[in-house]
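What follows is part of the complex, with its chains left where they were.
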(Lines give C-alpha, C1' and ligand atoms only; values in the text may rest on other atoms or scores of the structure.)
Protein backbone atom coordinates (compact mmCIF):
# COMPACT_ATOMS: atom_id res chain seq x y z
CA UNK A 1 0.00 0.00 0.00
CA UNK A 2 2.63 2.44 1.09
CA UNK A 3 4.61 1.60 -2.00
CA UNK A 4 1.67 2.35 -4.24
CA UNK A 5 1.14 5.57 -2.40
CA UNK A 6 4.72 6.56 -2.97
CA UNK A 7 4.46 5.74 -6.64
CA UNK A 8 1.31 7.75 -6.98
CA UNK A 9 2.95 10.64 -5.16
CA UNK A 10 5.89 10.40 -7.50
CA UNK A 11 3.55 10.16 -10.44
CA UNK A 12 1.63 13.13 -9.13
CA UNK A 13 4.86 15.10 -8.82
CA UNK A 14 5.82 14.13 -12.35
CA UNK A 15 2.48 15.17 -13.81
CA UNK A 16 2.47 18.41 -11.86
CA UNK A 17 5.97 19.10 -13.19
CA UNK A 18 5.14 18.30 -16.81
CA UNK A 19 1.85 20.17 -16.64
CA UNK A 20 3.74 23.25 -15.41
CA UNK A 21 6.17 22.83 -18.31
CA UNK A 22 3.25 22.72 -20.79
CA UNK A 23 1.83 25.84 -19.19
CA UNK A 24 5.21 27.46 -19.77
CA UNK A 25 4.69 26.74 -23.47
CA UNK A 26 1.12 28.09 -23.48
CA UNK A 27 2.08 31.23 -21.54
CA UNK A 28 4.06 32.38 -24.58
CA UNK A 29 0.66 33.31 -26.02
CA UNK A 30 -0.58 34.54 -22.62
CA UNK A 31 -2.61 31.45 -21.77
CA UNK A 32 -2.34 29.23 -18.69
CA UNK A 33 -3.55 25.86 -19.98
CA UNK A 34 -1.52 22.64 -20.09
CA UNK A 35 -3.56 21.10 -22.95
CA UNK A 36 -3.09 24.25 -25.04
CA UNK A 37 0.64 23.93 -24.36
CA UNK A 38 0.64 20.29 -25.42
CA UNK A 39 -1.21 21.01 -28.69
CA UNK A 40 1.23 23.83 -29.45
CA UNK A 41 4.14 21.49 -28.76
CA UNK A 42 2.72 19.10 -31.35
CA UNK A 43 2.35 22.01 -33.79
CA UNK A 44 6.03 22.84 -33.32
CA UNK A 45 7.08 19.20 -33.72
CA UNK A 46 5.22 18.93 -37.05
CA UNK A 47 7.86 21.20 -38.58
CA UNK A 48 10.82 20.12 -36.43
CA UNK A 49 10.99 17.44 -33.76
CA UNK A 50 14.31 18.66 -32.40
CA UNK A 51 13.00 22.24 -31.96
CA UNK A 52 10.02 20.78 -30.14
CA UNK A 53 12.30 18.87 -27.79
CA UNK A 54 14.29 22.03 -27.11
CA UNK A 55 11.05 23.89 -26.33
CA UNK A 56 9.97 21.23 -23.86
CA UNK A 57 13.40 20.93 -22.23
CA UNK A 58 13.61 24.72 -21.91
CA UNK A 59 10.27 24.80 -20.11
CA UNK A 60 11.46 21.98 -17.83
CA UNK A 61 14.71 23.77 -16.98
CA UNK A 62 12.82 26.91 -15.98
CA UNK A 63 10.33 24.91 -13.91
CA UNK A 64 13.23 23.11 -12.21
CA UNK A 65 14.99 26.40 -11.38
CA UNK A 66 11.77 27.85 -9.98
CA UNK A 67 10.91 24.82 -7.86
CA UNK A 68 14.34 24.18 -6.40
CA UNK A 69 15.20 27.86 -6.12
CA UNK A 70 12.31 28.48 -3.77
CA UNK A 71 10.30 30.80 -6.01
CA UNK A 72 6.70 31.55 -5.01
CA UNK A 73 4.79 28.43 -6.10
CA UNK A 74 1.87 30.41 -7.52
CA UNK A 75 4.24 32.02 -10.02
CA UNK A 76 6.00 28.79 -11.03
CA UNK A 77 2.83 26.70 -11.33
CA UNK A 78 1.22 29.21 -13.70
CA UNK A 79 4.16 28.71 -16.06
CA UNK A 80 5.20 32.33 -15.60
CA UNK A 81 8.88 31.48 -15.09
CA UNK A 82 8.91 29.26 -18.18
CA UNK A 83 7.65 31.05 -21.28
CA UNK A 84 10.74 33.23 -21.74
CA UNK A 85 12.89 30.10 -21.53
CA UNK A 86 10.75 28.35 -24.15
CA UNK A 87 11.12 31.25 -26.55
CA UNK A 88 14.84 31.67 -25.86
CA UNK A 89 15.45 27.97 -26.45
CA UNK A 90 13.58 27.96 -29.77
CA UNK A 91 15.01 31.26 -30.99
CA UNK A 92 18.61 30.30 -30.23
CA UNK A 93 18.30 26.83 -31.76
CA UNK A 94 16.77 28.35 -34.92
CA UNK A 95 19.14 31.28 -35.35
CA UNK A 96 22.42 29.57 -34.55
CA UNK A 97 24.18 26.79 -36.45
CA UNK A 98 26.59 23.99 -35.61
CA UNK A 99 26.55 21.36 -32.88
CA UNK A 100 27.07 23.80 -30.00
CA UNK A 101 23.76 25.48 -30.64
CA UNK A 102 21.79 22.88 -28.66
CA UNK A 103 23.91 23.47 -25.59
CA UNK A 104 23.74 27.24 -26.06
CA UNK A 105 19.95 27.08 -26.46
CA UNK A 106 19.53 25.18 -23.18
CA UNK A 107 22.00 27.36 -21.28
CA UNK A 108 20.15 30.38 -22.70
CA UNK A 109 16.87 28.90 -21.47
CA UNK A 110 18.32 28.64 -17.94
CA UNK A 111 19.55 32.25 -17.96
CA UNK A 112 16.18 33.34 -19.39
CA UNK A 113 14.51 31.98 -16.24
CA UNK A 114 16.89 34.02 -14.06
CA UNK A 115 16.29 37.08 -16.23
CA UNK A 116 12.51 36.63 -15.95
CA UNK A 117 12.81 36.46 -12.17
CA UNK A 118 15.01 39.55 -12.19
CA UNK A 119 12.53 41.50 -14.30
CA UNK A 120 9.71 40.51 -11.96
CA UNK A 121 11.65 42.23 -9.20
CA UNK A 122 12.57 45.26 -11.32
CA UNK A 123 8.97 45.83 -12.44
CA UNK A 124 7.27 45.17 -9.11
CA UNK A 125 6.53 48.85 -8.49
CA UNK A 126 5.30 49.56 -11.99
CA UNK A 127 2.35 47.10 -11.76
CA UNK A 128 3.24 46.00 -15.29
CA UNK A 129 3.76 42.41 -16.51
CA UNK A 130 7.24 41.30 -17.57
CA UNK A 131 5.97 39.94 -20.92
CA UNK A 132 8.69 38.57 -23.22
CA UNK A 133 11.24 41.31 -22.61
CA UNK A 134 13.87 39.03 -20.96
CA UNK A 135 13.85 36.54 -23.82
CA UNK A 136 14.23 39.27 -26.45
CA UNK A 137 17.21 40.96 -24.82
CA UNK A 138 18.87 37.63 -24.00
CA UNK A 139 18.47 36.32 -27.55
CA UNK A 140 19.81 39.51 -29.12
CA UNK A 141 22.82 39.42 -26.80
CA UNK A 142 23.64 35.77 -27.46
CA UNK A 143 23.23 36.12 -31.23
CA UNK A 144 25.55 39.13 -31.28
CA UNK A 145 28.15 37.30 -29.17
CA UNK A 146 28.74 35.13 -32.25
CA UNK A 147 30.89 37.92 -33.73
CA UNK A 148 33.38 37.46 -30.90
CA UNK A 149 33.11 33.78 -29.82
CA UNK A 150 33.83 31.04 -32.34
CA UNK A 151 31.54 28.42 -30.75
CA UNK A 152 28.55 30.67 -31.49
CA UNK A 153 27.87 30.23 -35.22
CA UNK A 154 25.29 32.69 -36.49
CA UNK A 155 22.75 31.53 -39.08
CA UNK A 156 23.67 32.86 -42.51
CA UNK A 157 20.18 34.40 -42.75
CA UNK A 158 21.10 37.09 -40.28
CA UNK A 159 23.12 39.66 -42.22
CA UNK A 160 23.91 43.18 -40.97
CA UNK A 161 22.62 45.79 -43.44
CA UNK A 162 23.88 49.26 -44.10
CA UNK A 163 20.97 51.69 -43.73
CA UNK A 164 22.40 54.18 -46.21
CA UNK A 165 22.16 51.64 -49.04
CA UNK A 166 18.80 50.29 -47.95
CA UNK A 167 16.00 50.07 -50.52
CA UNK A 168 12.38 49.14 -49.78
CA UNK A 169 11.37 46.06 -51.81
CA UNK A 170 7.71 46.41 -52.75
CA UNK A 171 6.00 44.14 -55.28
CA UNK A 172 4.88 40.52 -54.99
CA UNK A 173 1.44 38.95 -54.69
CA UNK A 174 -0.23 38.93 -51.34
CA UNK A 175 -1.50 35.58 -50.04
CA UNK A 176 -4.02 36.52 -47.37
CA UNK A 177 -4.71 33.02 -46.04
CA UNK A 178 -1.08 32.13 -45.47
CA UNK A 179 -0.25 35.61 -44.23
CA UNK A 180 -3.01 35.66 -41.62
CA UNK A 181 -2.41 32.10 -40.38
CA UNK A 182 1.32 32.68 -40.26
CA UNK A 183 0.62 35.79 -38.22
CA UNK A 184 -0.58 33.42 -35.52
CA UNK A 185 1.98 30.64 -36.11
CA UNK A 186 4.92 33.07 -35.96
CA UNK A 187 4.27 33.55 -32.25
CA UNK A 188 6.13 30.22 -32.07
CA UNK A 189 8.34 30.87 -35.14
CA UNK A 190 6.09 28.66 -37.34
CA UNK A 191 5.38 29.61 -40.96
CA UNK A 192 3.60 26.48 -42.21
CA UNK A 193 -0.18 26.47 -42.64
CA UNK A 194 -0.84 23.37 -40.52
CA UNK A 195 1.27 24.48 -37.59
CA UNK A 196 -0.45 27.87 -37.63
CA UNK A 197 -3.92 26.32 -37.71
CA UNK A 198 -3.04 23.93 -34.90
CA UNK A 199 -1.76 26.79 -32.75
CA UNK A 200 -4.97 28.72 -33.43
CA UNK A 201 -6.99 25.67 -32.40
CA UNK A 202 -4.94 25.44 -29.22
CA UNK A 203 -5.90 29.02 -28.42
CA UNK A 204 -9.57 28.30 -29.13
CA UNK A 205 -9.33 25.25 -26.86
CA UNK A 206 -8.38 27.51 -23.97
CA UNK A 207 -11.02 30.17 -24.72
CA UNK A 208 -13.22 30.99 -27.69
CA UNK A 209 -12.89 34.69 -26.89
CA UNK A 210 -9.08 34.54 -27.03
CA UNK A 211 -9.26 32.59 -30.30
CA UNK A 212 -11.44 35.26 -31.89
CA UNK A 213 -9.15 38.02 -30.65
CA UNK A 214 -6.14 36.19 -32.12
CA UNK A 215 -7.85 36.09 -35.54
CA UNK A 216 -8.92 39.70 -35.18
CA UNK A 217 -5.37 40.78 -34.28
CA UNK A 218 -3.89 39.04 -37.29
CA UNK A 219 -6.50 40.59 -39.61
CA UNK A 220 -6.08 44.07 -38.12
CA UNK A 221 -2.31 43.89 -38.53
CA UNK A 222 -2.57 42.51 -42.06
CA UNK A 223 -4.88 45.31 -43.21
CA UNK A 224 -2.89 48.02 -41.46
CA UNK A 225 0.40 46.78 -42.87
CA UNK A 226 -1.08 46.48 -46.35
CA UNK A 227 -2.60 49.95 -46.08
CA UNK A 228 0.68 51.51 -44.92
CA UNK A 229 2.58 49.93 -47.81
CA UNK A 230 4.52 47.14 -46.10
CA UNK A 231 6.60 44.69 -48.15
CA UNK A 232 4.42 41.83 -49.42
CA UNK A 233 7.03 39.14 -48.71
CA UNK A 234 7.04 40.04 -45.02
CA UNK A 235 3.23 40.15 -44.96
CA UNK A 236 3.00 36.66 -46.46
CA UNK A 237 5.39 35.31 -43.85
CA UNK A 238 3.16 36.71 -41.12
CA UNK A 239 5.97 38.90 -39.82
CA UNK A 240 3.63 41.87 -39.24
CA UNK A 241 1.05 39.65 -37.55
CA UNK A 242 2.41 37.88 -34.49
CA UNK A 243 3.16 41.00 -32.48
CA UNK A 244 -0.36 42.25 -33.16
CA UNK A 245 -1.89 38.92 -32.11
CA UNK A 246 -0.03 38.98 -28.79
CA UNK A 247 -0.80 42.65 -28.23
CA UNK A 248 -4.56 42.41 -28.80
CA UNK A 249 -4.71 39.41 -26.44
CA UNK A 250 -2.79 41.30 -23.77
CA UNK A 251 -4.58 44.63 -24.09
CA UNK A 252 -8.15 43.54 -24.86
CA UNK A 253 -8.44 40.35 -22.82
CA UNK A 254 -5.69 39.33 -20.44
CA UNK A 255 -4.53 42.37 -18.46
CA UNK A 256 -6.83 44.94 -16.84
CA UNK A 257 -9.48 44.78 -19.60
CA UNK A 258 -12.57 45.87 -17.72
CA UNK A 259 -13.22 49.04 -19.76
CA UNK A 260 -16.09 48.96 -22.24
CA UNK A 261 -13.71 50.26 -24.88
CA UNK A 262 -11.22 47.39 -24.32
CA UNK A 263 -11.94 45.67 -27.68
CA UNK A 264 -11.45 48.97 -29.55
CA UNK A 265 -8.30 49.75 -27.55
CA UNK A 266 -7.05 46.27 -28.42
CA UNK A 267 -7.62 46.83 -32.13
CA UNK A 268 -5.87 50.21 -32.02
CA UNK A 269 -2.99 48.58 -30.14
CA UNK A 270 -2.78 45.83 -32.77
CA UNK A 271 -2.63 48.48 -35.51
CA UNK A 272 0.08 50.44 -33.65
CA UNK A 273 2.31 47.34 -33.59
CA UNK A 274 2.68 47.62 -37.38
CA UNK A 275 4.74 50.83 -37.57
CA UNK A 276 6.53 49.79 -34.37
CA UNK A 277 7.47 46.46 -35.99
CA UNK A 278 8.78 48.33 -39.02
CA UNK A 279 10.76 50.62 -36.78
CA UNK A 280 12.33 48.03 -34.46
CA UNK A 281 13.28 46.12 -37.58
CA UNK A 282 15.11 49.16 -38.96
CA UNK A 283 16.89 49.84 -35.65
CA UNK A 284 18.25 46.30 -35.84
CA UNK A 285 19.22 46.27 -39.52
CA UNK A 286 22.83 47.38 -38.88
CA UNK A 287 23.17 44.43 -36.51
CA UNK A 288 21.24 41.91 -38.61
CA UNK A 289 19.11 40.87 -35.66
CA UNK A 290 15.47 39.66 -35.82
CA UNK A 291 12.73 41.87 -34.34
CA UNK A 292 11.26 39.07 -32.20
CA UNK A 293 8.37 40.20 -29.98
CA UNK A 294 9.76 43.60 -29.00
CA UNK A 295 6.90 45.51 -30.70
CA UNK A 296 4.40 43.51 -28.63
CA UNK A 297 6.26 44.35 -25.43
CA UNK A 298 6.57 48.06 -26.21
CA UNK A 299 2.99 48.58 -27.38
CA UNK A 300 1.49 46.52 -24.55
CA UNK A 301 3.48 48.39 -21.91
CA UNK A 302 2.47 51.64 -23.59
CA UNK A 303 -1.25 50.88 -23.47
CA UNK A 304 -1.38 49.19 -20.08
CA UNK A 305 0.40 52.16 -18.52
CA UNK A 306 -1.67 54.70 -20.47
CA UNK A 307 -4.83 53.07 -19.09
CA UNK A 308 -3.72 53.91 -15.57
CA UNK A 309 -3.86 57.63 -16.40
CA UNK A 310 -6.60 57.56 -19.09
CA UNK A 311 -8.97 55.10 -17.36
CA UNK A 312 -11.64 54.89 -20.06
CA UNK A 313 -9.27 53.33 -22.62
CA UNK B 1 -32.95 83.07 -20.86
CA UNK B 2 -32.22 79.42 -20.60
CA UNK B 3 -31.14 79.38 -24.23
CA UNK B 4 -28.61 82.13 -23.60
CA UNK B 5 -27.30 80.23 -20.64
CA UNK B 6 -26.80 77.13 -22.74
CA UNK B 7 -24.97 79.11 -25.36
CA UNK B 8 -22.73 80.67 -22.77
CA UNK B 9 -22.05 77.24 -21.26
CA UNK B 10 -21.17 75.91 -24.69
CA UNK B 11 -19.04 78.99 -25.32
CA UNK B 12 -17.40 78.49 -21.96
CA UNK B 13 -16.64 74.87 -22.81
CA UNK B 14 -15.20 75.92 -26.15
CA UNK B 15 -12.98 78.59 -24.61
CA UNK B 16 -11.87 76.24 -21.87
CA UNK B 17 -11.01 73.65 -24.53
CA UNK B 18 -9.10 76.04 -26.77
CA UNK B 19 -7.32 77.62 -23.81
CA UNK B 20 -6.15 74.15 -22.74
CA UNK B 21 -4.93 73.53 -26.29
CA UNK B 22 -2.94 76.80 -26.21
CA UNK B 23 -1.48 75.77 -22.86
CA UNK B 24 -0.41 72.52 -24.55
CA UNK B 25 1.57 74.66 -26.97
CA UNK B 26 3.12 76.80 -24.21
CA UNK B 27 4.00 73.74 -22.08
CA UNK B 28 6.55 72.76 -24.74
CA UNK B 29 8.69 75.51 -23.20
CA UNK B 30 7.54 74.58 -19.66
CA UNK B 31 5.03 77.43 -19.30
CA UNK B 32 1.32 77.15 -18.47
CA UNK B 33 -0.10 80.26 -20.14
CA UNK B 34 -2.70 80.32 -22.91
CA UNK B 35 -1.65 83.76 -24.24
CA UNK B 36 1.97 82.59 -24.45
CA UNK B 37 0.70 79.57 -26.40
CA UNK B 38 -1.26 81.80 -28.77
CA UNK B 39 1.71 84.10 -29.45
CA UNK B 40 3.89 81.06 -30.14
CA UNK B 41 1.27 79.68 -32.52
CA UNK B 42 1.46 82.96 -34.45
CA UNK B 43 5.26 82.68 -34.48
CA UNK B 44 4.98 79.22 -36.02
CA UNK B 45 2.41 80.37 -38.57
CA UNK B 46 4.69 83.19 -39.74
CA UNK B 47 6.96 80.58 -41.29
CA UNK B 48 4.30 77.99 -42.18
CA UNK B 49 0.54 78.23 -41.77
CA UNK B 50 0.03 74.48 -42.30
CA UNK B 51 2.55 73.56 -39.60
CA UNK B 52 0.76 75.97 -37.27
CA UNK B 53 -2.56 74.24 -38.00
CA UNK B 54 -0.98 70.84 -37.30
CA UNK B 55 0.39 72.17 -33.99
CA UNK B 56 -3.05 73.42 -32.94
CA UNK B 57 -4.89 70.29 -34.09
CA UNK B 58 -2.33 68.11 -32.26
CA UNK B 59 -2.94 70.01 -29.03
CA UNK B 60 -6.72 69.65 -29.56
CA UNK B 61 -6.45 65.88 -30.14
CA UNK B 62 -4.50 65.43 -26.90
CA UNK B 63 -6.95 67.60 -24.98
CA UNK B 64 -9.84 65.60 -26.42
CA UNK B 65 -8.25 62.26 -25.44
CA UNK B 66 -7.59 63.54 -21.92
CA UNK B 67 -11.10 64.94 -21.41
CA UNK B 68 -13.06 62.04 -22.83
CA UNK B 69 -10.67 59.42 -21.46
CA UNK B 70 -11.31 60.50 -17.90
CA UNK B 71 -7.81 61.76 -17.10
CA UNK B 72 -7.36 63.81 -13.93
CA UNK B 73 -8.66 67.27 -14.92
CA UNK B 74 -5.81 69.10 -13.19
CA UNK B 75 -3.34 67.39 -15.52
CA UNK B 76 -5.31 67.99 -18.70
CA UNK B 77 -6.18 71.62 -17.94
CA UNK B 78 -2.53 72.51 -17.37
CA UNK B 79 -1.80 71.34 -20.91
CA UNK B 80 0.41 68.54 -19.59
CA UNK B 81 -1.10 65.90 -21.87
CA UNK B 82 -0.72 68.13 -24.91
CA UNK B 83 2.83 69.37 -25.35
CA UNK B 84 4.27 66.05 -26.51
CA UNK B 85 1.50 65.84 -29.11
CA UNK B 86 2.25 69.38 -30.32
CA UNK B 87 5.92 68.52 -30.79
CA UNK B 88 5.21 65.14 -32.39
CA UNK B 89 2.77 66.73 -34.85
CA UNK B 90 5.25 69.45 -35.86
CA UNK B 91 8.27 67.11 -36.02
CA UNK B 92 6.50 64.49 -38.14
CA UNK B 93 5.00 67.04 -40.54
CA UNK B 94 8.43 68.68 -40.99
CA UNK B 95 10.52 65.51 -41.36
CA UNK B 96 8.22 63.48 -43.60
CA UNK B 97 7.16 64.22 -47.16
CA UNK B 98 4.18 63.40 -49.36
CA UNK B 99 0.46 63.72 -48.78
CA UNK B 100 0.26 61.04 -46.08
CA UNK B 101 2.43 63.03 -43.73
CA UNK B 102 -0.49 65.14 -42.45
CA UNK B 103 -2.41 62.04 -41.44
CA UNK B 104 0.70 60.46 -39.92
CA UNK B 105 1.41 63.65 -37.96
CA UNK B 106 -2.07 63.72 -36.44
CA UNK B 107 -2.09 59.98 -35.70
CA UNK B 108 1.34 60.46 -34.13
CA UNK B 109 -0.05 63.30 -32.01
CA UNK B 110 -2.78 60.98 -30.72
CA UNK B 111 -0.31 58.23 -29.81
CA UNK B 112 1.96 60.85 -28.20
CA UNK B 113 -0.86 61.66 -25.77
CA UNK B 114 -1.18 57.97 -24.85
CA UNK B 115 2.60 57.74 -24.49
CA UNK B 116 2.67 60.82 -22.23
CA UNK B 117 0.00 59.25 -20.03
CA UNK B 118 1.95 55.99 -19.95
CA UNK B 119 5.17 57.75 -18.94
CA UNK B 120 3.32 59.59 -16.16
CA UNK B 121 2.47 56.17 -14.74
CA UNK B 122 5.95 54.75 -15.29
CA UNK B 123 7.65 57.69 -13.60
CA UNK B 124 5.25 58.12 -10.70
CA UNK B 125 7.64 56.64 -8.16
CA UNK B 126 10.67 58.55 -9.38
CA UNK B 127 9.19 61.99 -8.60
CA UNK B 128 10.55 63.16 -11.93
CA UNK B 129 8.65 65.00 -14.68
CA UNK B 130 7.99 63.22 -17.99
CA UNK B 131 9.38 66.15 -20.02
CA UNK B 132 9.47 65.55 -23.79
CA UNK B 133 10.69 61.95 -23.67
CA UNK B 134 7.53 60.42 -25.23
CA UNK B 135 7.59 62.75 -28.23
CA UNK B 136 11.26 62.06 -28.91
CA UNK B 137 10.97 58.26 -28.88
CA UNK B 138 7.72 58.33 -30.87
CA UNK B 139 9.17 60.62 -33.54
CA UNK B 140 12.34 58.55 -33.90
CA UNK B 141 10.29 55.37 -34.27
CA UNK B 142 7.91 56.81 -36.86
CA UNK B 143 10.72 58.36 -38.91
CA UNK B 144 12.61 55.06 -38.98
CA UNK B 145 9.47 53.15 -39.99
CA UNK B 146 9.82 54.91 -43.35
CA UNK B 147 12.50 52.40 -44.32
CA UNK B 148 9.91 49.62 -44.21
CA UNK B 149 6.56 51.27 -45.02
CA UNK B 150 6.11 53.01 -48.36
CA UNK B 151 3.48 55.52 -47.15
CA UNK B 152 6.08 57.02 -44.78
CA UNK B 153 8.32 59.15 -47.00
CA UNK B 154 11.35 60.41 -45.15
CA UNK B 155 12.61 63.94 -45.84
CA UNK B 156 15.70 63.83 -48.01
CA UNK B 157 17.53 65.90 -45.36
CA UNK B 158 17.76 62.90 -43.07
CA UNK B 159 20.61 60.78 -44.38
CA UNK B 160 22.25 57.94 -42.43
CA UNK B 161 26.00 58.54 -42.06
CA UNK B 162 28.80 56.07 -41.67
CA UNK B 163 30.78 57.01 -38.56
CA UNK B 164 34.03 55.57 -39.90
CA UNK B 165 34.06 58.09 -42.76
CA UNK B 166 32.87 60.99 -40.67
CA UNK B 167 34.83 64.25 -40.73
CA UNK B 168 34.22 67.27 -38.52
CA UNK B 169 33.46 70.34 -40.64
CA UNK B 170 34.89 73.39 -38.90
CA UNK B 171 35.14 76.77 -40.55
CA UNK B 172 32.49 79.39 -41.34
CA UNK B 173 31.64 82.75 -39.81
CA UNK B 174 29.69 82.82 -36.62
CA UNK B 175 26.55 84.99 -36.56
CA UNK B 176 25.87 85.50 -32.87
CA UNK B 177 22.52 87.30 -33.18
CA UNK B 178 20.94 84.67 -35.40
CA UNK B 179 22.55 81.82 -33.49
CA UNK B 180 21.27 82.99 -30.11
CA UNK B 181 17.76 83.86 -31.29
CA UNK B 182 17.53 80.58 -33.20
CA UNK B 183 18.58 78.82 -30.00
CA UNK B 184 15.23 79.94 -28.60
CA UNK B 185 13.19 79.55 -31.81
CA UNK B 186 14.42 75.98 -32.38
CA UNK B 187 12.43 74.87 -29.33
CA UNK B 188 9.57 75.02 -31.86
CA UNK B 189 11.74 74.11 -34.91
CA UNK B 190 11.92 77.78 -35.98
CA UNK B 191 15.09 79.22 -37.50
CA UNK B 192 13.90 82.62 -38.67
CA UNK B 193 14.78 85.74 -36.69
CA UNK B 194 11.20 87.03 -36.31
CA UNK B 195 9.75 83.73 -35.16
CA UNK B 196 12.54 83.40 -32.60
CA UNK B 197 11.99 86.92 -31.27
CA UNK B 198 8.23 86.38 -31.07
CA UNK B 199 8.73 83.14 -29.12
CA UNK B 200 11.08 84.95 -26.75
CA UNK B 201 8.46 87.68 -26.27
CA UNK B 202 5.88 85.01 -25.52
CA UNK B 203 8.14 83.67 -22.77
CA UNK B 204 8.66 87.18 -21.36
CA UNK B 205 4.86 87.66 -21.44
CA UNK B 206 4.50 84.70 -19.05
CA UNK B 207 7.35 85.73 -16.75
CA UNK B 208 10.24 88.14 -17.01
CA UNK B 209 12.39 85.76 -14.98
CA UNK B 210 11.79 82.89 -17.42
CA UNK B 211 12.53 85.20 -20.35
CA UNK B 212 15.86 86.19 -18.85
CA UNK B 213 16.73 82.56 -18.16
CA UNK B 214 15.90 81.65 -21.76
CA UNK B 215 18.33 84.31 -23.02
CA UNK B 216 20.93 83.22 -20.48
CA UNK B 217 20.58 79.57 -21.53
CA UNK B 218 21.04 80.38 -25.19
CA UNK B 219 24.12 82.53 -24.42
CA UNK B 220 25.64 79.90 -22.11
CA UNK B 221 25.20 77.18 -24.73
CA UNK B 222 26.55 79.39 -27.51
CA UNK B 223 29.70 80.25 -25.57
CA UNK B 224 30.26 76.67 -24.39
CA UNK B 225 29.77 75.22 -27.87
CA UNK B 226 32.07 77.84 -29.39
CA UNK B 227 34.69 77.20 -26.70
CA UNK B 228 34.55 73.43 -27.22
CA UNK B 229 35.00 73.80 -30.97
CA UNK B 230 31.53 73.04 -32.30
CA UNK B 231 30.76 73.40 -35.99
CA UNK B 232 29.82 76.99 -36.85
CA UNK B 233 26.98 76.04 -39.19
CA UNK B 234 25.20 74.21 -36.37
CA UNK B 235 25.83 77.11 -33.99
CA UNK B 236 24.30 79.60 -36.42
CA UNK B 237 21.21 77.43 -36.78
CA UNK B 238 20.78 77.45 -33.00
CA UNK B 239 21.09 73.68 -32.84
CA UNK B 240 23.24 73.82 -29.70
CA UNK B 241 20.91 76.31 -28.06
CA UNK B 242 17.37 74.99 -27.70
CA UNK B 243 18.22 72.11 -25.40
CA UNK B 244 20.14 74.49 -23.15
CA UNK B 245 17.23 76.96 -23.08
CA UNK B 246 14.79 74.24 -22.00
CA UNK B 247 17.26 72.82 -19.48
CA UNK B 248 18.03 76.10 -17.71
CA UNK B 249 14.29 76.82 -17.45
CA UNK B 250 13.62 73.37 -16.00
CA UNK B 251 16.57 73.24 -13.59
CA UNK B 252 16.81 76.85 -12.44
CA UNK B 253 13.18 77.92 -12.40
CA UNK B 254 10.42 75.39 -12.97
CA UNK B 255 11.18 72.25 -10.95
CA UNK B 256 12.36 72.16 -7.36
CA UNK B 257 14.45 75.35 -7.65
CA UNK B 258 14.50 76.55 -4.04
CA UNK B 259 18.27 76.21 -3.54
CA UNK B 260 20.31 79.42 -3.44
CA UNK B 261 22.63 77.89 -6.03
CA UNK B 262 19.76 77.15 -8.47
CA UNK B 263 20.83 79.82 -11.02
CA UNK B 264 24.42 78.50 -11.03
CA UNK B 265 23.20 74.89 -11.26
CA UNK B 266 20.99 75.97 -14.17
CA UNK B 267 23.95 77.52 -15.99
CA UNK B 268 26.08 74.43 -15.43
CA UNK B 269 23.20 72.28 -16.68
CA UNK B 270 22.89 74.46 -19.78
CA UNK B 271 26.62 74.04 -20.45
CA UNK B 272 26.42 70.26 -19.98
CA UNK B 273 23.76 70.03 -22.69
CA UNK B 274 26.41 71.01 -25.26
CA UNK B 275 28.58 67.86 -25.15
CA UNK B 276 25.43 65.79 -24.62
CA UNK B 277 23.90 67.32 -27.76
CA UNK B 278 27.08 66.48 -29.68
CA UNK B 279 26.97 62.94 -28.36
CA UNK B 280 23.30 62.15 -28.98
CA UNK B 281 23.81 63.53 -32.46
CA UNK B 282 26.68 61.10 -33.08
CA UNK B 283 24.72 58.12 -31.68
CA UNK B 284 22.01 58.89 -34.23
CA UNK B 285 24.28 59.52 -37.24
CA UNK B 286 24.12 55.89 -38.49
CA UNK B 287 20.33 56.22 -38.49
CA UNK B 288 20.17 59.76 -39.87
CA UNK B 289 17.78 60.86 -37.12
CA UNK B 290 17.55 64.37 -35.62
CA UNK B 291 18.62 64.88 -31.97
CA UNK B 292 15.37 66.63 -31.00
CA UNK B 293 15.19 67.50 -27.27
CA UNK B 294 16.82 64.34 -25.91
CA UNK B 295 19.80 66.25 -24.41
CA UNK B 296 17.34 68.45 -22.48
CA UNK B 297 15.55 65.38 -21.12
CA UNK B 298 18.76 63.58 -20.12
CA UNK B 299 20.47 66.56 -18.48
CA UNK B 300 17.31 67.71 -16.69
CA UNK B 301 16.63 64.24 -15.30
CA UNK B 302 20.30 64.06 -14.29
CA UNK B 303 20.22 67.29 -12.32
CA UNK B 304 16.76 66.98 -10.81
CA UNK B 305 17.65 63.51 -9.50
CA UNK B 306 21.13 64.60 -8.35
CA UNK B 307 19.50 67.38 -6.30
CA UNK B 308 17.64 64.75 -4.28
CA UNK B 309 20.94 63.35 -3.05
CA UNK B 310 23.08 66.52 -3.17
CA UNK B 311 20.49 68.94 -1.75
CA UNK B 312 22.54 72.15 -2.00
CA UNK B 313 22.72 72.04 -5.82
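Here are some notes:
By written order: A and B. Residues from 1 in each chain.
In this text, a residue touches a chain if its C-beta (ideal position, glycine included) is under 8 Å from a C-beta of that chain, and two chains touch if they have at least 3 such contacts.
Just so it is clear, the structure is predicted and the values come from calculations on it, not from any experiment.
Summary of assembly composition: all chains derive from one sequence, 2 are present in place, and the complete complex in the structure file consists of 3 copies.
Assume only the chains that are shown with their structure count from here on.
Annotation: 36 Å between the Cα-based centres of chain A and chain B.
The part of chain B that touches chain A in the complex is made up of residues 65-66, 68-72, 75, 111, 114-115, 117-122, 125, 140-142, 144-145, 147-152, 159-162, 286-288.
Taken together, the chain A residues at the contact with chain B in this complex read 125-126, 162-164, 166, 168, 170, 225, 227-231, 272, 274-279, 281-283, 285-286, 301-306, 308-313.
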